[in-house]
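With one protein chain withheld, the remaining protein chains of the complex are depicted in position.
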Amino acid sequence: MVITIEHQAPRKEVESLIRDIESKGLKVQEMVGETVNILGLIGDTTIVDETRIGMYPWVLSITHIATPYKKVSRQFHPEDTIIDVNGVKIGGNEPIVVMGGPCSVESEEQIMEIAEGVKEAGAKMLRGGAYKPRTSPYVFQGLKSEGIRYLCEAREKTHLPIVTEMMSVDKLDEFVENVDVIQVGARNMQNFDLLRALGKTNKPILLKRGLANTLEEWLMSAEYIMSEGNPNVILCERGIRTFERSTRNTLDLSVIPQIKKISHLPIVIDPSHATGHWELVESMSLAAIAAGCDGLIIEVHNHPEKALSDGQQSLTVEHFAKLIEKGKAIAKIIGRDM
Amino acid sequence: MVITIEHQAPRKEVESLIRDIESKGLKVQEMVGETVNILGLIGDTTIVDETRIGMYPWVLSITHIATPYKKVSRQFHPEDTIIDVNGVKIGGNEPIVVMGGPCSVESEEQIMEIAEGVKEAGAKMLRGGAYKPRTSPYVFQGLKSEGIRYLCEAREKTHLPIVTEMMSVDKLDEFVENVDVIQVGARNMQNFDLLRALGKTNKPILLKRGLANTLEEWLMSAEYIMSEGNPNVILCERGIRTFERSTRNTLDLSVIPQIKKISHLPIVIDPSHATGHWELVESMSLAAIAAGCDGLIIEVHNHPEKALSDGQQSLTVEHFAKLIEKGKAIAKIIGRDM
Amino acid sequence: MVITIEHQAPRKEVESLIRDIESKGLKVQEMVGETVNILGLIGDTTIVDETRIGMYPWVLSITHIATPYKKVSRQFHPEDTIIDVNGVKIGGNEPIVVMGGPCSVESEEQIMEIAEGVKEAGAKMLRGGAYKPRTSPYVFQGLKSEGIRYLCEAREKTHLPIVTEMMSVDKLDEFVENVDVIQVGARNMQNFDLLRALGKTNKPILLKRGLANTLEEWLMSAEYIMSEGNPNVILCERGIRTFERSTRNTLDLSVIPQIKKISHLPIVIDPSHATGHWELVESMSLAAIAAGCDGLIIEVHNHPEKALSDGQQSLTVEHFAKLIEKGKAIAKIIGRDM
Partner (left out) sequence: MVITIEHQAPRKEVESLIRDIESKGLKVQEMVGETVNILGLIGDTTIVDETRIGMYPWVLSITHIATPYKKVSRQFHPEDTIIDVNGVKIGGNEPIVVMGGPCSVESEEQIMEIAEGVKEAGAKMLRGGAYKPRTSPYVFQGLKSEGIRYLCEAREKTHLPIVTEMMSVDKLDEFVENVDVIQVGARNMQNFDLLRALGKTNKPILLKRGLANTLEEWLMSAEYIMSEGNPNVILCERGIRTFERSTRNTLDLSVIPQIKKISHLPIVIDPSHATGHWELVESMSLAAIAAGCDGLIIEVHNHPEKALSDGQQSLTVEHFAKLIEKGKAIAKIIGRDM
């Protein structure tokens, strides 16, 4: 951490700031310039509260050099994390994992039919929303526990592990007992109580990036989960909010090589929510594979035109199967299986 | 709601769509054009699930004409809502309410000293964070229940109602029992379970706008609270995330006249979080008053340079008192007291 | 400027970088840390090409401490710049200047009628577009030279200086000869050839902030004009592009106190383009005055419903006159005339 302070700051106050920092076990070096002095902080700066230092009136700027996260950082954990979800491994050089399924679980028949379809097409996990975050209180909010039950039945039949979103801490037991990968949705990425509760389990967590959250904030939310003891975090990019409205969100594929560089966690791409149009899903999926993602989570529906939510962005099972075929070929070129 | 469909869509399918819509009690009128046909939906369209209709493959676009909210809308509730917080009224043509206090409650002495200071300066409510949402798990997270207790003591002494943030449903009882205005933070604006739980109380709720949420989404979150039966929602703009980084966020003051036009709910401005710099707080506060806000929520600290969080954006009690003086004069010009 | 480099960088290469920097007349101090070393650059860093240094492979980060601009900076020019436009002064503690007029000059009668209307209402300058930047090549592009001629006639009659946009360097003579304040539109804020050409004149320039340009980039564009010798730059905020679409753009009023702090140039607000709705113009104008702006540029039309462009955001002359009345009262409270 580098702190710049005005050259004319009273000596007494600079020294009080330095002592304040040193009291936390850090070393401080000072460099005297013409208009500013520079303090270099040496040691573990993750415990320094930047806003507190920023309040000293003659502090001009504070620059992080070390990252504010530790457990998610590749620096302290050079090997890739590989997460085992009931035998399906994700991360590292493991085969790229495709998760497929409907936006919402709508009925037993629907999820059964789709589950078998995506399995045959090559999916390795089944996704499906039971508790649905919806902007309006007046539209379908998911089948809730009934949806979880149908997902479990689909798992029993297909042996695909299930991925589904948990919106509230009070459902923790239900999810820990029944679900294989617990999803944290974009709107809850900074619901810190939820993150902490999930950090106390040992379940794999699929942590979606928030609508307008930076890479650093996203990693800090993963740090929340890991700092409570749960190392099984899978990051999921699902598009960010920008000025552009011709797609639902703007898919930021550059996070794939960036995450790979700064973190050891697996990174999954959700092209369905990111674009909002099924016609863009195939090309964005292939792009994600070419860019090095560890997994894809894709909406698939048996009757997209009758879907109760997000039908616009769902593929048919047939289209999904073709996508996987092409994806496998691209994966091979960059040295991965799928 | 206006739906446009391709002219060459098979007649049978158009009719199936029309029947689908009519089955919800709406009337449908059709207009035949050269390249597109237009369906006009007449009736209560808030129950129509747009994503579902969007899935019909020959639907080109769906345009909302009626708003998707009802209870928050001025259309169905033409008079301003005035909320009574232990005798302090906010909204309508009531005096502009200033809420002042520290970002975080840090100690009994601190909150007592600030509470008395802001009261003397003219504040009508006391703000202070007890449960703090922080990006990093390694920094101060608030005094929690102890902080709530100190706030209650400060209220006892000053008779200022207290405003503080609730982050999780499992604290509902503690907040309903102790707090006068329950704040929903920007990060939780779309934590729908939290909104629903608060909707079942009759406490005034200060609903902050999310970092990257549109006006419509914000009003829909208010609708969540109101649809459960709680009419006491105060909207609070606290800056949105944009590409600009010289301020912490970009304060969007245009929401004041916009909210006034489309909704009957009171609107409060938080210039401290929005800008992140105490030097900008006064001018943005005066601007908000001139633009017609119903209240201000401002960070004030007795020793800003020692604040445990967000000191950079806090005013001293003296500066806060001067701001209120100027604010009163501006309020008078636009026909309001303060 | 602070450069951080990896601790294990080869000594030879660090020294080559230091010599490279010193060859530009700067002094370099080095601080050795545990994981990174820090170079502090002392002297005029505006000539340092950051991207060049960033290329050294073991450079981790580069932080500006000094601003990259000089002539626009208050640091090097502590007194406010006051610009004299044919006797109308703008900036410093001069009265707030209101510029009014139509988006586009449409006819001689139209501009004459509006010019007299806005003058009577209290405007001190006349605005009106003759050359219009339009997103579509198929819609009205302005009356061009004919429009300039009508503006000149309106000036003759009302003695109001005229403000109008120049889109291309090849019109420089026409503008220098006829126009009092040359406007650079948002889309041309980084048209550096245009800026340089205007920098060689001594005309007052109204430099609008680009749609998605930071405060720093905006000031750098002003620096382009000033570095060529023209000190007469007026900054104009007209809204930035964000995810929010209920307003045309998001008006960023926090730039007023920020510009005042870091620069000596006058700052003008355009609430008409910023919001895109005439109903929001009055409240945003009053807010801008309360926040300390030096001027306002407002669209006014005699028959807004027949305007050839941007009628939606134009006030009637009557509404404009009332706005000025209220504005004067608010100005007085913050110690300004208008």
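Letters A, B and C mark the chains as written, and numbering starts fresh at 1 in each.
Throughout what follows, contacts are C-beta pairs under 8 Å (C-beta built on N, C-alpha and C of every residue); 3 or more make two chains touch, one makes a residue touch a chain.
Everything numeric here is computed off the predicted structure, so don't read it as measured data.
Residue A:Pro257 is the one among A:Pro10, A:Gly229 or A:Pro257 that touches the chain missing from this view. Interface residues of chain B facing the missing partner chain: 2, 4, 29, 31, 33-36, 38, 40, 42-43, 60-61, 63, 65-66, 212, 241-243, 245. Mapped onto chain C, the footprint of the missing chain covers residues 46-47, 49, 51-52, 54-57, 68-69, 133-140, 167-170, 187-188, 190-194, 196, 210-213, 217, 220, 223-224, 227-228, 241, 304-312, 314. Touch with the hidden chain on the side of chain A covers residues 212, 214-216, 240, 242-247, 250-254, 256-258, 261, 274-275, 279-280, 283-284, 286-292, 326, 329-330, 333-334.
What we mean here is this: only the chains that are shown with their structure count from here on.
Chain A and chain C have centres, each the mean of its CA atoms, that are 39 Å apart.
Of all residues in chain B, those that touch two or more other chains are 212.
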